[in-house]
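Only a single protein chain was left out; the remaining protein chains are all shown in position.
Showing chain A:
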């Protein structure tokens, strides 16, 4: 029981993030070195990745030692709850960007704005639609007509 409680406070997120970054650094440096045409291709990358991996291992080691010594016991329950709206918003933003090439900036921005407002608690449908229209149309028109940017659009 005691052991399970102790493992519950292990800084999983922090350790996994550091180790993932270290793995990405290593993978990138190895890939560049393997395909290099000359020294200049990896001259900065290899030493930088080496220093970065060392720093990340030091961070992981320090976190594990701190956890073992219980220097900074952490409970993740509160922060996990606060992360939920952020994660949902990230997902919505990713969907918006991925859909742009299919439905264009005009419809994509309108839908994103409406859904983002809904996600943040707004339930009056007319407010949601008016907001979506009043923001998306001027922005898209400003960029296309005034700044001459060729945005992919579906309706405008």
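Note that in this section a contact is a pair of C-beta atoms (placed from the backbone, for glycine too) under 8 Å apart; a residue touches a chain by one contact, two chains touch by 3 or more; residues count from 1.
Everything that follows uses one rule, which is that contacts and distances are computed from a predicted model.
> One chain isn't displayed here; going by UniProt, is it "Sarcosine oxidase subunit delta", "Tricarboxylate transport membrane protein TctA", "Sugar ABC transporter permease" or "DNA-binding protein"?
Answer from the UniProt record of the missing subunit chain: "Tricarboxylate transport membrane protein TctA".
> Just to verify: which one of A:93, A:133 or A:154 makes contact with the chain not shown?
A:93
> Where the complex has a chain not shown, which of A:23, A:43, A:133 or A:155 is the residue touching it?
Of these options, the touching residue for the absent chain is A:43.
> Among A:21, A:64, A:129 or A:156, choose the residue that contacts the chain missing from this document, as touch is defined above.
In the complete complex, the chain left out is touched by residue A:21.
> Extract the touching residues of chain A with respect to the undisplayed chain.
13-14, 17-18, 21, 25, 28, 31-32, 35-41, 43-45, 48-49, 51-52, 55-56, 58-59, 62, 69-71, 79, 82-83, 85-86, 88-90, 93-94, 96-97, 100-101, 105, 109, 112-113, 116-117, 119-122, 131, 135-136, 139-140, 143, 147, 149-151
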